[in-house]
Every structure is written in C-alpha cells, then in structure tokens.
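All protein chains but one are shown at their positions in the complex.
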Amino acid sequence: MALDQAKREFRQVGTRPNRPDGVDKVTGRAQYGADMTAPGMLTGAILRSPHAHARIVSIDTSAAEAIAGVRAVVTGVDFTPQEDNFLRDVQENCMARDKALYDGHAVAAVAATSPAIAKAALKAIKVVYEVLPHVTDVDAAVKPGAPIVQAGRALENVPAGMSENVTNACEFGHGDLDAGFAKADLVIERSFKTAATHQGYIEPHACLASFTADGKADLWCCTQGQFFVRTLCSAIIGMEASQLRVTPSEIGGGFGGKTTVFIEPVALALSKKSGRPVKIVMTRDEVFKATGPTVSSSMDVRIGMTKDGRITAGEANLRYSGGAFPCGTCDMGAQAAFAAYDVEAVRTYGWNALTNRPKEAAYRAPGAPQAIYAVESVVDELCQKLGLDPLAVRLKNAAHKGTLSSYGPTFNEIGLEATLEAAKAHPHYTAPLGPNQGRGLSCGFWFNFGGNTCVSLNINTDGTVGVTEGNPDIGGSRASISLMAAEELGIPYENIRTIVADTNSLGYNDVTDGSRVTFSVGLATIKAARDAIAKMKARAARFWGIDEEAVDWVDGAAVPAGPNAGKFPPLTLAEIAATSPQTGGPIAGHYEVNVDGAGVSFGVHLVDVEVDPETGATKVLRYTVFQDAGKAVHPDYVEGQMQGGAVQGIGWALNEEYIYGADGRLQNPGFLDYRIPVASDLPNIETVILEIPNPGHPYGVRGVGETPIVPPLAAIANAVSRAAGVRLTELPMSPPRILKALKG
Amino acid sequence: MVKVKLWGTLRHWTDGQAEVEVEAATFKEVLDRLSELYPGLAPQIRRGVSMSLDGVIYREAWFQEIKPGQEVVLMPYMQGG
Amino acid sequence: MRYMTAQSASAAAMALAEEPGKSRVLAGGTDLLVQMKAGNLTVDLVVDIKHIPGIRDIVPEAGGFRIGAAVANAELREHAGVCQQWPGVIEAAGLIGSTQVQGRSTIAGNLCNGSPAADSVPALVAADAVVRVAGPDGTHDVPVLDIPAGPGKTTLNKAQIVTSILLPARPARSGDAYLRFIPRTEMDIAVASAAVNLTLDATGTVTAARVALGAVAPKVVLVEAAAKAIIGTKLEDAALSALAQACEAACNPIDDKRGTIAFRTSTAGVLARRAAKIAYDRAQGSANAGASK
Partner (left out) sequence: MKSLHISTTINGDPVEFICDPDEPLLDVLRNRLHLTGAKEGCGTGDCGACSVTLNGRLVCSCLVLGAEAQRAEITTIEGMAEGDQLHPLQRAFIDGAAFQCGVCTPGILVAAKALLEKNPSPTDEEVRYWLAGNLCRCTGYDKIIAAVQVAAAEMRSA
C-alpha cells in the first residue's frame, strides 16, 4: 500500500497521548513473563554445562528423579532430532544432545514442587563429560588446527580449504577495486575487533507451560513473537500448531534477543512429562551465559580517498562469530558496511566462524553496527589525515537517489543527505571543544522490513473500537497503533483500545523485529480501519437508500456525497455501531498481508567526549541523534527509540563485552561486570527527528527501532580517537585499552 | 527477459556472471528459472532470498510482478532484531 | 539454614561459636545475600546483628566517632559530625554500591567481607580507625589494617564479630580524601583506589600522612613510603610524583576482567596524587573538595 499523497495533514498522528498500558506499568500491575502463575504449578530449572566444549558421555538422572517433589527430568534424548538444520540448531541450543558447545549450554532440566527441590535435583544429576579443546576467539577459530566446534556445517558458499569452523561466506559489491584505489591520494587500511555484547534486557526470559493429557498446550511467555514461538515449540515438541496456544506476556525488553526460544520447549517438555504446569524463569547468570549475545567480530577495512575527500574505493573483510551454531549475520554486516556511500568500487566479504560461545541472537540491526563501526572509523581517519571536515566528506560521498548501493540495488528516495544536512545545521556541530575533548560523527544504516501482519478491528456497539494485533508492545506500540486507528476512523484516541493477541486470535504475525511494528502493524491497522469504514459506509447507504459509492467517510461519520450531498445528516460511527444489530450484525475490519516497502533507514550521530589522559576514562559530554522517521506517529516513542539505541551503542563502544577466561568460561555473567550504561554515565540524548515520508506506507511511516544502535560505535570511537590523539581500533574502548593506546 | 543482478557470492554458480537473464514475470518465476539454469544457486534460494525491485525490497513476495526495464537485484533473506 | 536475631554481641558470638557448620554474620547483607544467591556459599546459620542494642548508633568518643557495625552507609552519610570530620571516609562509604545498597551496607560489613577492592577500607586505614571486636572471650580493639588477610579472608575467627569502628580524633588542619577508579560512574567494583589522610602545620607543610591503596594487592596496602614522600612538603609537583611512584611501587595487583596489572598500577599512582591534593585542600579548609561523586 503506497503513501496516501493526500494524507498530509494529521489530526492525531504526531501527537503524544498517554499510552494505554501506562497505568498498568506504573502501578506494578502489568504482568511480565515471570509474573504468571497457574494452580499446581511446578518450578522448572535447567542444568548447564560448566565446560566450554565437552562430549556428554552420560547423564544419570536417577538420583534426581528419586527426590520427593521432583516430577519430571528431561535431557537431550527427550527431544526428537530435527531434520531441518535451522530447527535442529534452535532445539540443540535449548538442550544439548551429544556435546555441550559452550559454558552454560543446557544439558538437563527438572520440574519440582519448589525452587529448593528443583535446585537440589539439579545437583543430584550426574553428567560425565569428556572435556574437549575449545575456542572462543573468532580469529583463533579460523586458524588451521583450531578445535572444531561442529563439523560438517559449512554452507556451499564457503571456499574449500578453510577451517571447518567457517560456516558461511558472502561477498557483495561492484566496480574495479584496483582502479579505485589507484585514484586515491591516501589509502588507509586498519584492522578492528569488537566484543560480543548482550541485548541486556532487564527482564530475564520466563515462561509458563501447561500441557494437558489430551495433547493440547498453553504457553505464556515473554517474547517478541508469540507466533514464531508457536512455530518453533510445536516443531520441537512434535505437536500441531493448532494444539499449542501461545500468549505473550508484557515484555521487559528484547532488542532482538527475544525473537527465538531458549526455555519454552524445555518447559513444555517438562509439563508434558509431569502433567503439571511448569514455570521456568532464567536467572541473570543464565541470561548472559545461554541467551543470545551479538556476534563478536574481527574486521579489516581499506578505503581510498582523494585529497578533496572523494572516496574512490572501499573494501572490507568481516569475520564474525555467532557462537557455536551457524549464523548468517555476516550477510547483513557485509551488505550494510558501505551502504551510506556512493562509491564506484566497493567490495565486502563476510565470514562466520563457529566458536564455543552461546548462539547469537538478533540484536538491533544485527551485523550492521560492527561493520559500520570499522568503515566509519577509517573514513574518519582519512578525514583527519587529509585535513578534511568529516561531515563535509560524508555529504560529498553520501548515497542518494540513483546511487548504486554497495549491496546491489540502486537507491530510490533515501534520507541520508537531509539527515547529514540537519547535523551540519545543528549548533552541536560547531560548539567549541575543550582540552582532551573530541567530537565524533558517524552515519548509520539499516534495512528495516515489513513482514507478515494481521490486524482485526472491531466496532463496538457503543461507538468505541477494539484493535487486535499480534506483536508484543515492546516500547509503546499500542499507543502508535491506536493513534493510527483513531486517525483513520476519525474518532478520539481514547475510544480505542489496542490489545496484543494470543496465537489463536489472529493469523500469523512475524516477530516484533526489523523495526517493523509501527510500519507494518500500522499499515495493516489503517487497512483494517478502511475495511471497517467500507462496511459502515455500506450500512449508511442502506439506511439512506443510496448507493454505497455515494457515501464518504468524513471526521468519523458517513456522509452522503455526490448528488446526495447534504441530503441526509451525517451518521457517526457511534450511530452506525449502535444500530449494527438491526442493520446486519457486528461490524469489524481486518487485514492480512506480508508487508514490503519498509524502506531503508539512515541516521547520523554526533557526540562529544572527554578522555582523561591519566586514566583513559571517557566521559560522554554531549550526544545528538538525527534520524528520518518518515512520519513520527508518536514522537515520544520515536525519540525513545533514538535515545535508547544510542545509549546501547554507547555501552557497546565503551564498556560492554563478553569476557572469556582461558578455560572458556564466561567471566562476567552479571550486571556488575557486564557494564551497561547507568544513568549517571550519560548526558541528555538530544534528538532531531526528520520526516521524509516513506512512499511504502500510507502515512509515510518508516521503522525507527534498529538504526539508532548503528552509529554510536563509530561516533564514540571517532570522538575518543580525536580526543586521545590516537586511533582506537578495538571495542569496547575500556579505560585500560585507552590508557594503553595513549602510552603507545 | 529479466536481468537479475546477483550478489558476489552467487557468481560462483553463474560462471562469474554478475547479472543473468531469465524469462520471468514474477519474483517466484525468477527464483524457479534461476534454480533450473544454475542449480548451484538452489541451496541459497531454498534458505531464502529477497528481491529488490527498483530499490524496493521484497522479502518473499512470490507473485510480485516484474515489469520490463525494472532493476531486479537478489539479496539474502532479510533479518532484523 | 537457620536465621537468628542476636540481642547482644555476646549472644551472637556464642551462637557463632556453637554452630558446627558454616555461619555468617548479617548486617546489611549486600555481600552475603549475593554470595548465597550465587550458590558458592551454603550457610547453616545466619546471625542478624542489627537488633543488638547500640549497634546502629554513631556516638562521639574521645574527639572522634564510634560507628556501630550495623549503621547503614546511608545513615552514616547523614551524620553531620562524621561528614565534617572525616569527609574522605564518608566519600568512600558513599561509593559502596547503589543508593539501594547504601540503604543496607555498612563499613563494618565492607571490612569483614574481605574484598581487596572494598571502598571504605583504604579510607579507614588512612584514618587509622580502630575496630572493636567481640568474641566469646570478650571485647578487644584492633587497628583496621590488621583485619583484612587476603581476598575474602580476615583475621577474625568464626566466633568474632565487629561491633563498632572508631574514627579517631584528629588535629587541626587535617583532611582526608578517597578516590577510586571504575569504568562507569557508579555500580562497579574499584579497579584501583587510594585514600590519603594528612595533617598540615600553619605554613601548609604536611606534618603527618597516611596513604592507603585498594584493589592493587591481595589486601589493602598502607604505603608508608608514599606518606614519607609528602611529609615535609607542600605537595609540590616533585612530592606528588614521588608519592605516585611510591604508590606504584607498592602495587602488587592481578590481571582480571576489571583491569590489567599495568592499568591498576598506574591508576593507583594517579588516584593517590589526586586524593592527596583534595585532602590537602580540605586540610587547608578550602572549599575545593572535588569529591568523585
């Protein structure tokens, strides 16, 4: 559905009403994953491998089963092996079969009548491991002779002769690299590394499964996608999708990390075996050890530039590791690396290597922040060395309509230049800097997408409206969706209540990811509203005895149009709704679609930092985010995405990292030493929303959720490098690392 | 005939061609023809590919019509977070 | 596990002495409960000492202050007298954990937990605080420096509890300061820390000093060479460099997830230098008290 060219004036979209779930969330009443209970509920708990890599020789659960109060024990053999590679990986990540592939990999689970008994039962399970050599570093994993995490997993696209840990390879780009580099006045090549980081949602994974003797099951869980949970769990448990109903709880953050399953199939298996509802709540330690961090990366980037700032060629080699299972995130990184630039010759290569780390899960714009960090760092260094203004250079080389993108297609309308111009015009860009301070700039890019979406919209007889949608509200989407319904129907926002449905109440909805919800669910809501409007117009036409085509919908009411204009007083939505039983029955609109046309998204971040030359400590002084939202439906929550993404990126740049010991064990599985930014670390995060309508959405909406995490890594790295007077090439730029660089 | 641009990796199975021509009027037909003409592409197509049509990315819309002269680019299946 | 609330120090000591299994004292619990949660500590008896009369009081004594072992740091920071007399100890106590942790944690607990990175311990050592220990055989006083024995270890035996800590009186023209380095601005364990307590004469020359470092050795380090480096000076650059060098020389840190040997060593010197200046300014009665929080 294309942009409504006429729809430029909004009455409600663009305002900032209170979110419908606000009171529940400020009074503690909102129910999150761990807040669910069921009568007779058992506590589930999971035994995890203490080894980074080990063959599971045997598991003896008899002593655990003998403990009073233990109602079920499951291990890998309780799950039927999957034919499909993708499903098998998801399943084996939930419960190891032959090998434990990382520190924290699940090897057995129990359900017991109390947490204490469950804990005792875990202790009573005897696992005999044959410890194997491990590898946790991506560069080490691709070397000949590295311990092989999983054999035989390489895709057909991996060239022969590489380490068996390399599972995936890709190449993108165009043009003659040699000719491009020959035109450059300066070529800089640098190698970079980034640590794996965790999404760091505050709510640990939690679920409650209830499997009944007739083969039906209910599952309540915190997830970004109840329908995908149903797909995965029904396949893993071996049941029909129709027999499993998944109801999403409120979700305490996800950022991509709750787009898959970890404990849900285990809880279902335990419930099936015990005949009782089973609840599993992860500890924070488990969240860090066994749920999805990002890929870790090692990258080489080479870029050539002329003296006047024209990029002549760019090349990137991205080696990612998505942990112990194959992972395609390198595809996304390799496509995104140079997306902001109009370059004649560009080539990116991506690789994924297996390591003994937890399986990667998506994290906001997966794969892009790392690659763009490396590219934007080299661009910045070129600007420094050539004495060029970094913003002018970005503008000079910015991708625009007609640019052959680095990942293949020719761009149509994109908002990068306008975003850069906004940054250039902002007072932040020219504000003075003090000693030991530096300013960093970075562009960011993400694809965004749409996906499978269903919305049902019910006209209540009192003139109010219920909207039923299928994507968990992770950051105010009920408000945005209600706003779009209100806008389209022409009734007050307060008259609409939007709820998130279970898997039986709607058709399939893709996961809340790809920055898709406001865009796709919004689009489907508008279409569903139009469907309902068409039905209401038909009722009015019957009532008036005129043709349906002769009825318009204006300000929440049917009005006679054309030759009948003014003949009858308008019939409001409430009036039509009130008589709906007499005029043919209930009125509802719905819409089902696999949405395309999300449109790619660009952002520009500006940051000032100060580096303490004696300790390497970095203080973020000022931060401004510029981003095109297409149309900001609820600007508060658009700003919130921009601010939250920026801060996650700040954490990634400065302090967050998965730290593995020589023993392959995770050293920092807690919020004490996995250091996400705290309130006192940060300045205000200023936001500038641009609104360049997305032609793929009736209101011009563009997804905003993921792009904001892309630029901060390089923006901070560039600011720190300028402040410190030395180029930093490894994330996080923790104080010891900066101090070391300062001391040469 | 539709000209289909391929990303670098796929060129290993098209004798190095960065762009191939197939007889197709929809996204699905493009995929089917490519799998027939270049069997080496089939595994990737099975895993999922998206298509950019004049710069608009279609994740999996089989029936998406392709008009003469439109720019068709294959891309890996989109994923997000 | 058993939980008991002791009504007197001797009752607490008795219960601890009689427990055949593993026992722990509960004051603020901000370390104990974390250790229990982590599963690496199974406790048979927890003795809550907060109900012992007087143990939550701060009382003036001999020109200084006696701080009960169960005084929460949030309470300590609200005590005007201690804040005025021992600002460095207060800033160290105030750095232990979040606001929430401040509501429970105690300096006595910080000491008894035995962490080499404990924030209040270097400040207490620099202050030459005296710890009152109660056991089945009565009560005695111990210099705070003699309590830590290494990571997670103290010189106290299982039946001994700390009941109070005495911050001594101090001469005129004295000041103390504590600085720590953490990667963030809050919520981290010190990577290196330094406390300086000094006294000046009327001309502004340092006449007495104590310098203590945290997180750079298995336990807190009192660096006498560092004190010597500034005694008799007005903290001229050369004196501060000598102080920093002495501190670096006293470091014996580890490489771990929080910092490297090189980083800890160099940062300890930097912090000592900065803390010395703050303490000096305070001793001069300067308003320039650049606390790190």
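Note that the chains take the letters A, B and C in the order they are written out, and that residue 1 is the start of every chain.
FYI, a contact is a pair of C-beta atoms (placed from the backbone, for glycine too) under 8 Å apart; a residue touches a chain by one contact, two chains touch by 3 or more.
Values in this document were obtained by computation on a predicted structure and should not be read as measured data.
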item: Displayed partners of the chain not shown (whole complex); value: A, C
item: Touching the absent chain when the full complex is considered, from A:C207, A:I251 or A:M733; value: A:I251
item: Chain not shown: contacting residue from C:S8, C:T139 or C:T185; value: C:T185
item: Residue among A:E65, A:E592, A:D636 or A:E730 that touches the chain left out of view; value: A:D636
item: Residues in chain C touching the chain absent from view; value: 1-3, 5, 26, 28-30, 33-34, 36-38, 43, 46, 48, 50, 72, 74, 97-101, 103-104, 185-187, 293
item: Residues belonging to chain A that touch the chain removed from view; value: 16, 18-19, 21-23, 25-32, 34-35, 37, 116, 199-204, 250-255, 281, 283-284, 474-476, 634, 636-637, 639-641, 643-648, 670-672, 676-680, 682, 684-685
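The criterion applied here is as follows: only the chains that are shown with their structure count from here on.
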item: Chain contact topology (line, ring, star, complete or other); value: line
item: Chain centre separation (chain B, chain C; CA means) in Å; value: 67
item: Whole-Å gap between the CA centroids of chain A and chain C; value: 44
item: Euclidean distance of C-alpha centroids - chain A vs chain B, Å; value: 26
item: Where chain A touches two or more other chains, by residue; value: none
item: Per-residue multi-chain contacts in chain C, two or more chains; value: none
item: Chain B partner contacts - residues on chain A that touch it in the complex; value: 155-157, 169-174, 199, 255-257, 259, 328-329, 331-332, 335, 347, 349, 361-366, 407-412, 446-451, 513-516, 594, 596-600, 696, 706
item: For the chain B and chain A complex, residues of the former touching the latter; value: 5, 7-9, 11-12, 18, 40, 43-44, 52, 54-61, 64, 71, 73-76, 78-81
item: Contacting residues of chain A [partner chain C, same complex]; value: 119, 285, 614-617, 654-655, 659, 667-668, 671-673, 675, 677-678, 680-681, 734-736, 739-740
